[in-house]
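A single protein chain has been omitted; all remaining protein chains appear in their positions.
Chain lettering (A and B) follows the sequence in which the chains are written, and residue indices restart at 1 in each chain.
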Amino acid sequence: MLKVTDLHKEFGGIKAVHDCDFHVKKGEIVGLIGPNGAGKTTVFNLVTGFIRPDRGTVIFDGADVTSLKPHIIARMGMSRTFQMIRLFPNMTVLENMLLAMKNQDEGFKAAIFRNPLMRKKVKQGLVRAIEMLEFVDLHAKKNELAKNLSYGQQKLLEIARALVNDPELLLLDEPAAGVNLTMLKKIKGLINKLKDQGKTILLVEHNMEFVMEMCDTVVVLDHGEEIAIGTPKQIQKNKKVLEAYLGGTEGCE
Amino acid sequence: MSIVAQLIANGIIAGSIYALVALGYTMVYGILKFINFAHGEVYMLGAYFAYVLAKVYHVPIVAAFIISMILCAIVGVIIERVAYRPLRKSTRLAPLITAIALSIFLQSLALLVWGSEIRTFRTGEISKGHNILGAIVTDTQLMIIATTIVLMLLLWLFIKKTKLGKAMRATADNLEVAKLIGINTDRVIATVFAIGSALAAAGGILIGIEQNLEPTMGVTIGIKAFTATVVGGIGNIWGAVVGALLIGLVENIGIWFIPSGYKDAIAFVILVIMLIFKPSGIFGSGREEDIRAQGE
Partner (left out) sequence: MYDYLLHIAVLCGIYVVLSISLNLAVGFTGLFNIGHAAFYGIGAYTSALLTLAGVPWWIALIASAIMAGLFGFMVGVPCLRLRGDYLAIATLGFGEIIRAVMKNWTGLTRGPLGLPGIPKPSLFGVQFASIDMYLLLVVVVAIITVVIVNRLVKSPFGRVLKSIREDEIAAKSLGKNVVKYKLQALTLSAMFAGVAGSLYAHYITFIDPSTFTLMETVLMLCMVVLGGAGSIIGSVVGAIILVILPEPLRFISLPSSAAAALRQMIYSVSLILMMIFRPQGIFGETSTTKKFDLRKLLGMKKPKIKLRTKKNA
């Protein structure tokens, strides 16, 4: 599904990511972990095309997507959420969903003449958007302005928005950060449901419990370098990982 | 008399007036990051206040000059208090709309009170003028330049030497931090409005003495002075002065090449060109990210 080979990226001489190799099989949930500043979000940005790598390749669904523009990669079926929520605060939940949807006639001629095909697409879009809102249990809020949602609900909306184009691969940047226990349960349930549907997920997360519980494979980064890869159990026993985390903590304090 | 020298002299004289007005724009922008559209109207009010004092109440012209500057400083503070302060936390566009409305309001008020006819301070004939390096410069024009220089020196001293001046610089640097270290930013903002308005008033009075007064006189000068601040790098105080002189010169030399009907349009053309190609100003000191659209 996704194959990352030998990925390198430097920012002004500092190696943000190097020697990063991993692959994500279809239907698998892969967690990307590591201490702060390990380069997790950079990997996300490299994979989704927001940043170009200095070296290495990203193969998605058999196609080389390295250095393609983000919206082209998105169109190929890879969708992501952001660590910092980026919604349109003064637009409704439904509008936020619809804006992310592809296959909508967003030209002004379509808006004026409204041919049957355009109307059909609009209807399909609405149906799909409401379906996704129901999936994340937000349909009751569909006419609410995004800014009036709670933090957790905004996260749900972002996930729903990422799902709206039915992506093959979903990248979640810290889905569990900053949410309360009820919401955490809800998000876990959501990810399990997605897994049952056969979706593939790559996620970055700090919450270890969450990662160990949810993921099939865990990739550990430290200082931009991949130091371990394996099942949650293997990772828990891995010496290098423990060192990185303990060392990281020492470094912090 | 040489034409080139004359055009340069005219440019410097016009530029001095633009500079006095431009300072208000750039100081307010430096702190509040917004364009005080009504600033040109304060310039107009300054001219009328002095005119009324001198002509109706027969106050000596120097006293009228100073009283008018003080009155305009008060007007500036009131404008800030009534129209802008309530909007400080709103969107960027709300204060702009208010400022435009305020500018129209003051203009129509002047029209209503003083009528639309053109007035002048001048009583006798235009003084003959001196020949300076081939250009004919009148006493009034010399006075314009001298007054501008004196006022700018005073401003420089104020900013460099006084506590309030230092607070002003700190606030322009970062409003939030200034607040945190205990600077009364509301007072600083009021001061900036007061100083800017007094300087604009001085410009208006000088023009009123040199040329004439009408209620709409603040509109084009407002745009020209604003152009000067953009040319000099918005938020940069001395950049605005240089920008103002440049605008004055380009305009006056420009009418040598193109029909004089387009004189006022020159500043607009410079403004648009600067905004598009070099929004940070000729010194590159303006904040480009404030000017460019998001994500550009």
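The rule we apply is simple: contacts are C-beta pairs under 8 Å (C-beta built on N, C-alpha and C of every residue); 3 or more make two chains touch, one makes a residue touch a chain.
Note that this is a predicted model, so its numbers are computed, not measured.
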Chain not shown: contacting residue from A:Glu144, A:Glu168 or A:Asp216: A:Glu144
Candidates A:Glu106, A:Asp166, A:Glu209 or A:Glu243 - the one touching the absent chain: A:Glu106
Candidate in contact with the missing chain, chosen from B:Ser2, B:Ser108, B:Asn131 or B:Thr162: B:Ser108
Residue ranges of chain B at the interface with the undisplayed chain: 34-35, 83, 86-87, 90-98, 100-102, 104-105, 107-109, 111-112, 115-116, 219, 223, 226, 230, 259, 261-262, 264-265, 268-269, 271-272, 275-276, 279, 290-296
Missing-partner contacts on chain A, residue numbers: 70-71, 74-75, 86-92, 95, 98-100, 104-108, 110-112, 114, 116, 119, 122-123, 125-126, 143-145, 148
